Every structure is written in structure tokens, then in C-alpha cells.
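The next block holds one structure in the form of C-alpha cells; read it before the comments.
Yeah, one chain of the complex is gone here, protein chain that is, but the others are all in their spots.
This part shows subunit A:
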Amino acid sequence: MDLRTDLALISEWIAEGSHLLDLGCGDGTLLAHLRDTRSVTGYGLEIDDENIALCLQARVNVIHTDLNQGLSDFADDSFDYVVMTQAIQTIHHPDKLLIEMLRVGRQGIVTFPNVGHWQARLSLFFGGVMPSSRALPSEWYHTENIHLCTLRDFEKLCDDLDIEVLQRAVVDRRHRTSSSMRLIPNLFGEIAIYRLRSKLVKKN
């Protein structure tokens, strides 16, 4: 199976046999892959009808959910990982959802398109138009990406929310990494991948 680059990278971060919640799981590719290769169990949350049908086809547990309603159906620490790939930028309140992710999961993994990427910077600086790139193809008026950020923005939010960054990786859209990306990730990274943990002690 040809796995999307960020998904392939995430898979390597997931421990064998863990219990995982995938927010905005799409067609269930990540969960099916982790089930087959790492005996991972868990659920995908999805709102799109087509994707829900595809998850069932892939024998992936999928729960029809609007992520903007939060994760109140899930108890604290009920998952080893809560993953959200390429969806945080579409959420009404990303900060609240991040807190929720780290409430129900011991660790969170988040990927998003980096608006600090040089192409986005160039199109705004020279073109005077909203950034558009391979990772951000939509026009501003019909994009689902309502809360775009850069690596620096995201890390500041984590800091404000007492969230510890355990691991960070940046890749291009083909999931390749390079020395320039490692050197100046906020400029050369197209897609950011973070592994997170809450610094706060949970009540239970």
C-alpha cells in the first residue's frame, strides 16, 4: 500500500498494540494500516458520508462525528494516541480541540500544512494574494482551511496551552525531508507533524 507521507511517518511513532483515536480519519487508511501492521485498535471519527462508507468497507470502526462538537463521548485517557492529520486547520476552535485530544489521549499527534512555507510567503509577499501551494490548493473563499498557521504559531499555542512537544518532523507534500527542512523547518517544511503531551496533571 502506498501510504501518504505524513501517515507513514506517524505510523512509525505508534507503539505496537496501542489504542488509537483518529480525528477526521478519511477513508480509514491509517487505522487499517496500523491494524494490519501494528495490531492497533481504535476508532476513526469522520463526518463525510462517502468516507464513512469507505471505512466500513475497510473494516475500520468509524463513528459519525462533527469534531466541532468536541469529544465529550470519550472518557479521560481512554486512548494511547489521538491523531489528527490535516484537519486541525478546518476546526472552529483548534485550541479547544487540542485540549480535548490530550484529555482523552495520553499523547496527541497532529499534522497540518505549514503556512510559513516559502511558497506561501512568496505568494503573499510578491503576489499580494492568499497563499496557495500544493499543500493548500483551494481558493480562499471556498477553502475548508479556516485556521491556518505556521510552525511558530502552532508552537506558541502549545506553549500557551501547557502542551509539551515530544517530537516534530517536517516533510514536503511527497513526504520527503531534506537538510534545508531540518535547518529552517518553518520556511522549508510543507507539512508539519507533531507528537504532543499535556503538561497538566489530569484529575483522575
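Simple rule for what comes next: contacts are C-beta pairs under 8 Å (C-beta built on N, C-alpha and C of every residue); 3 or more make two chains touch, one makes a residue touch a chain; residues count from 1.
Methods note: contacts and distances are computed from a predicted model.
This figure omits one chain of the complex; the name its UniProt record holds, of "NADH-quinone oxidoreductase subunit J", "Tryptophan synthase beta chain", "Homoserine O-succinyltransferase" or "Glycine oxidase ThiO", is "Homoserine O-succinyltransferase".
Check A:Phe74, A:Phe112, A:Phe154 or A:Phe188 against the missing chain and you find that the one touching it is A:Phe74.
Across the entire complex, the residue among A:Leu23, A:Val40 or A:Cys55 in touch with the chain not shown is A:Cys55. By the touch criterion stated above, the residues of subunit A touching the omitted chain are 19, 41, 43, 49, 52-53, 55-57, 59, 61-64, 73-75, 78.
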